[in-house]
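One chain of protein is taken out of this complex; the other chains stay put.
Here the chain labels run A and B in written order, and each chain numbers its own residues starting at 1.
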Amino acid sequence: MLTVHAARERLRRREVSAVELTRAFLERIHALNPCLNAYLTVADEAALAMARDADARMARGEDTPLLGVPIAIKDVLSTRDMRTTAGSKILADYTPSWDATAVARLRALGAVFLGKLNCDEFAMGSSTENSAFGPTRNPWDETRVPGGSSGGSAAAVAADLCCAALGTDTGGSIRQPASLCGVTGLKNSYGRVSRYGLIAFASSLDTVGALTKDARDAAIMLRAMEGRDPLDSTSVEVVPIDVAALDESRDSLRGLRVGVPVEYFGSGMQPDVAQRVREAIDHLQSLGAAVREVSLPRTHLGLPVYYIIAPAEASANLARFDGVKYGLRVQGRDLIATYMETRGAGFGAEVKRRIMLGTYALSAGYYDAYYIRAQKVRTLIKRDFEQAFNQVDIIAAPVSPTTAFPLGSKTEDPIQMYLADVFTLPVSLAGICGISIPCGFDRDGLPVGLQLIGPAFGEQRVLEVAHIFQQTTDFHLQKPRLKGEP
Amino acid sequence: MEYEVVIGMETHVELDTHSKMFCACSARFFGAEPNVNVCPVCLGMPGALPVINRRAVEFAMMVGLALNCQIARHTFWERKSYWYPDLPKGYQISQYQRPLAYDGWLDVDVRDLSTGNWSEESVRRRIRIRRAHLEEDTGKLTHVGDKSYVDYNRSGVPLLEIVTEPDIRSADEAYAYLSALQQLVRYLGVSTGDMEKGAMRCEPNMSLRPKGSAGFGVKVEIKNLNSLRAVRDAIAYEIRRQTALLERGEAVQQVTMGWDESRGVTVVQREKESAHDYRYFPEPDLPPLEIDDAWLEDVRRRVPELALARQDRYRRDFGLSAYDAVQLTSDRAIADWFEQVIAAAPAGDLRARAKAAANWIQTEVFRLMKANAIPNAEIASIKPQPQQLAELIGLVEQQVINLNTARQVFEEMFATGAAPRAIVEAKGLAQVSDVDALRQVVAEVIAAHPSQVQQYRSGQEKVFGFLVGQVMKATKGKGNAQVINRLLREALKP
Partner (left out) sequence: MLTVAEVERIAWLARLALSESEKARYASQLSAILDYAAQLAELDVEDIPPTASVLAVHSVMREGDEIVAGLPRADALRNAPDTDGVSFVVQATFDDE
């Protein structure tokens, strides 16, 4: 199991070259991806070229945290000269000529891009079953989903098909798949990492982040990508993450105030999941944290608020897919028919559902009742967290009500699928940060995630707490047994 | 039944920034090859995000201030959704609820244009401005056969949309308003205002109602107007068309009309379907704008005195005619130059000084600029400086040279940039004002032309000019005309 920091260690010591490391990953990908379907595009040639460049830079004495490290990128992020599909038929053959800012920063640091990862179409979903290119399978049990929408990213990290993977989190799309695949996934505060080049789903909620094997890697990846981008008006200056501070942190949590939201342990939770999360919270307490209950009274409103605001923004964001400038075009008898048939054929069912929901919520006569009202309740949800953080430093909670569910088990009823995100949505609506870290397994050996939530731009502390948890447990070191493992 | 027309004007002004409204592509699209000033943002590519161009906001603030508007201190952007190939994102970033500027007005002098002649008389009308807001322009579609070709060079260029209250009451008024608005944006240097190049696009909304009544009739929108003249002609045509309909007892249909310039008629473009559902909502990719006192004052300082205010001032303080005032304020550069001439002139009668400057600019300066293909707006680039024209005017006033000579001197100034006094001295052009010397010449001319003298003394005034000419000739054109006149009249007394 190769973390980013371990890979750098081996590269620095010349135990392996970037080219060798990349080749090893590519071989593993070609062996295991046909079953897992984590990768949509494997960029052998480009990756090896990047690896050769990285080796050359190392030969010149450069030693930076991502140089020569093989990573992969969720297919909603634009990558120069590499196909970028957003998991959609409407972009099946789309190749941008430019990088998303987060991608560009990693490229400049000498990371190696192995390829593009599967996801729910336009990041809309919680299981990666909405991908137009088939679902990704959970490495822990390939009859089950990896979660979504960054399912390909979580599965690739869990199956060692890359050292780390970029993902995006709009309502839980990094945290939930991380939880279902037994890896670490940090959702940054909104505005911390540039969204330029991220194919937009919900503009006021989308965040770019990474799925990694541990908190230390999460810190390294965040440090590499974060910070104000003049091309994104919603990105802000930040105090950079101090990765070294993680190593220097004590293994005690004395002085830390941890809040447990009473509303997050309701019925509908799989009993094993509730149990593992409570045990994890007990562990925090045993490390010296002061644990107490907090209340986030509007938690149950997160779902309806999210499913008005996100689709509304998405309905406008996806209007650019009209077959005129790029992507699929299905020619109709006239231009209007072409628009309708292109979009009818190019978008999957969930995407169409959300576009229509959003269009409805914004349409004349409904705007105040739905969109404005949802934004007002969003303010209340945000205030809930602000009030809680007046009393505690970190909130500990479950990530998902269940472990990985079987493929096809929730696809009939959209609302059933939406409920998968009930614990992650409020964090997104408030724009604050939250990490999912492995905290145990259910009776079937499926991973359970613990969510550590921090206030806006409070990633440093969240990462430190996660790191300490991982220094004192070994859940994150467990690996799935994979079929066809070479 | 007499009808009156009620017109509201919607104008889109393209702002003359270097770069576009939400990205750093060049905003200079006119004449460029298609799709060469484009980037992911103005192409609406997946993942692209807008960033506000500060200068576009400031240009818009300047127009708002010049239009006496309130400037919004807290404003934000909205997405306006509709479907068209020239709109790459499928929505336009615009402003709906909180326009940058609102509740202003523009005073205009309305002249009767029907005779085709200039009218000194005018009526001053105040046209209220409901709002002015910023948005981005769309790309351009060219139709050839059964295909359309899309060019996104223009996509994202900053646009200021200015909407009036329905205060306009005639085609002439519409013309005056648009003319003044065009002049205003040029004075501010924020737009070329060039309708032929699409930098200013006008859509009148008009209806007829029984004269003196309060309500509004059925509204018709007119598009495809490519000049101020077309606006006036199209409105006049529509008034006639609608009046004829109403007089026959028929109803006016609520439609959009396009102006057909070649045939001089309006043509139905589109039945006005039910109002578009633009589904406006706040643009989540752009934080709101806050305009504080410091910024507002900084921009306010950049708004110069505008044309109408200067015209009023010239007429009041300098006694200029309406015609002269309008001519001299036609371009801000001209007006500024004119005022510099006055400021530099030697002390004396302000009105006389101004009148002289006005004459010189409208005759010799304009003539030479035109002959050298220098546009009015570039008057500051001519070789003579305003102070130098003032100096020249002074020389004529002091009778050092006469007007004819002065014209020659000015031609030399225009060509070489040399100072007037230097030219006069170098060429020995100082006029002969010496009374004794001139009396001598007068006597010689009288002696040499006895029959003309006889004719004059018997009452033929016309001959006087001939005799003056002869004296002038004898002095090689340098004679002081006033002195010659006086001496000749004296000498011719029987």
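Going forward, a contact is a pair of C-beta atoms (placed from the backbone, for glycine too) under 8 Å apart; a residue touches a chain by one contact, two chains touch by 3 or more.
These figures come from a predicted structure and were not determined experimentally.
Asker: In the complete complex, the chain left out here touches which of the visible ones?
Answerer: A, B
Asker: Looking at the full complex, which residue from A:T64, A:Q275 or A:Q375 touches the chain that isn't shown here?
Answerer: Counting the whole complex, the residue in contact with the absent chain is A:Q375.
Asker: Given the contact definition stated above, which residue among B:Y3, B:Y84, B:W105 or B:F466 touches the chain not shown here?
Answerer: Candidates B:Y3, B:Y84, B:W105 or B:F466; residue touching the omitted chain: B:Y84.
Asker: Kindly state which of the options A:D322, A:D384, A:D421 or A:E459 is in contact with the chain not pictured.
Answerer: A:D322
Asker: Please identify which residue in B:L289, B:L320 or B:A335 touches the non-displayed chain.
Answerer: For the chain that is not drawn, the touching residue is B:L289.
Asker: On chain B, where is the contact patch with the chain that was removed from view?
Answerer: Interface with the chain not displayed, on the chain B side: 17-19, 23-26, 33-40, 42-43, 51-57, 76, 82-85, 87, 141-143, 145-152, 223, 269-270, 277, 279, 282, 284, 286-290.
Asker: State which residues belonging to chain A touch the missing partner chain.
Answerer: The missing chain touches chain A at positions 93-98, 190-191, 204, 230, 233-234, 236, 300-301, 303-305, 307-308, 315, 319, 322-329, 331, 334-341, 343-345, 347, 349, 352-353, 355-357, 359-360, 363, 369-370, 372-380, 382, 413-415, 418, 430-431, 456.
In the analysis below, only the chains that are shown with their structure count from here on.
Asker: Along chain A, where are the residues that touch chain B in the complex?
Answerer: Its residues touching chain B are 77-78, 84, 86, 91, 94, 96, 98, 100, 195-200, 203-204, 230-234, 312-313, 315-316, 318-322, 324-326, 335-336, 339, 359, 362-364, 367, 371.
Asker: Name, in rising order, each residue of chain B that touches chain A in their complex.
Answerer: Those residues of chain B that touch chain A are 40, 43-52, 79, 81, 83, 85, 88-91, 148, 150, 277, 279-281, 284-287.
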